[in-house]
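Right, subunit A next:
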Amino acid sequence: MNPWIAIGALGVVSIGIPLGMMAVSALLRPSVPEQGKSAIYESGEIPTGTARLQFNIQYYMVALLFVIFDIETVLIFPWTVIYRSALEQGASLTEVLLPMLVFIGILVVGLVWAWRNGAVEWVKSPLAESRKTERQT
Partner candidate 1 sequence: MVPAEWYLLLAAAVFCIGLIGILTRRNALLFLMSVELMLNAANINFVAFSYQWGNVTGQTFGLFTMALAAAEVAIGIGIILVLYRNFDDIDVTKATTMRW
Partner candidate 2 sequence: MAAFDYAPAIVLLPFLSFLVSVGVAVSGRDLLPKGGALPGIAATAGSFLLSVWMFLTVSGGQYYDETIYTWAAVEGSFELTFGLLIDPLSAMMLVIVTLIATLVHVFSLGYMNDDGQTGLPRYYAGLGLFTASMLGFVVADNLLMAFMFFELVGLCSYLLIGFWFREAGPPSAAKKAFLVTRFGDYFFLIGVVAVFATFGTSQFAGAEAFPVLAEEVLLGEASANTFGFAPQTWFTIVGLLVLGGVVGKSAQFPLHTWLPDAMEGPTPVSALIHAATMVAAGVYLVARMYGFYALTPTTLAIIAFIGGFTALFAATMGVVKREIKQVLAYSTISQYGYMMLALGSGGYIAATFHLMTHAFFKALLFLGAGSVIIAMHHNEDMWDMGNLKEKMPVTYATFLAGSLALAGIFPFSGFWSKDEVLYEALVHGLGGLGGGEAEGALLLGAWAMGLLAVFFTGFYTFRMVFLTFHGESRSDTARNPHGVGWNVKGPLAVLGVLAVVAGFVNMVPVAKLTGAEIEFLHKWLEHGPAGLTSEHYTELTHEFAHYTAGTLAGGELGTALISGGVSLALALAGVGLAHVLYNVPEPTEHTDKLGGIKTLLYNNYYQDEYQVWLATGLTLPVSRAADKFDQGVVDGVVNGVSSVSLFSGSRVKQLQTGVVSNYAMLLTLGLTVLLVVFGLLGGWF
């Protein structure tokens, strides 16, 4: 008997139980729609504002920078793997080190540009800024 069958049966059961519970409750419960039930649950508080939160642009900027520069490091790994053996086999530094320096250099130019253009600067939100000044006075 194929051992996979047990796993398959487990999968069927694990899907079946929740579905069955939902089905039973849907059949049994009375249906009384009410505003409070469809409201957003915020720990018992009455929700304020919309559910759609506007994140600060900064949030995305950091994420974008991370995504880009983080992934570039992936490209460095293969280089590190072959670096020593390549040198040992007699490759010159210009052949082995220089390309990576150029690569990093290009990334650095990009990073400097992003920095200078304020991508990593922590901009304070005007709202928080005004609250802070209120408190000080």
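The candidate set was assembled so that all candidates are chains of the complex that A comes from, given by their letters.
Definition applied: contacts are C-beta pairs under 8 Å (C-beta built on N, C-alpha and C of every residue); 3 or more make two chains touch, one makes a residue touch a chain; residues count from 1.
Everything numeric here is computed off the predicted structure, so don't read it as measured data.
Asks: Contact as defined above, complex as supplied: which of the candidates 1 or 2 touches subunit A?
Replies: Of the listed options 1 or 2, subunit A touches just 1.
Asks: Touching residues of subunit A toward candidate 1 in the complex: what are they?
Replies: Subunit A reaches candidate 1 through residues 57, 60, 63-64, 67-68, 70-72, 74-75, 77-78.
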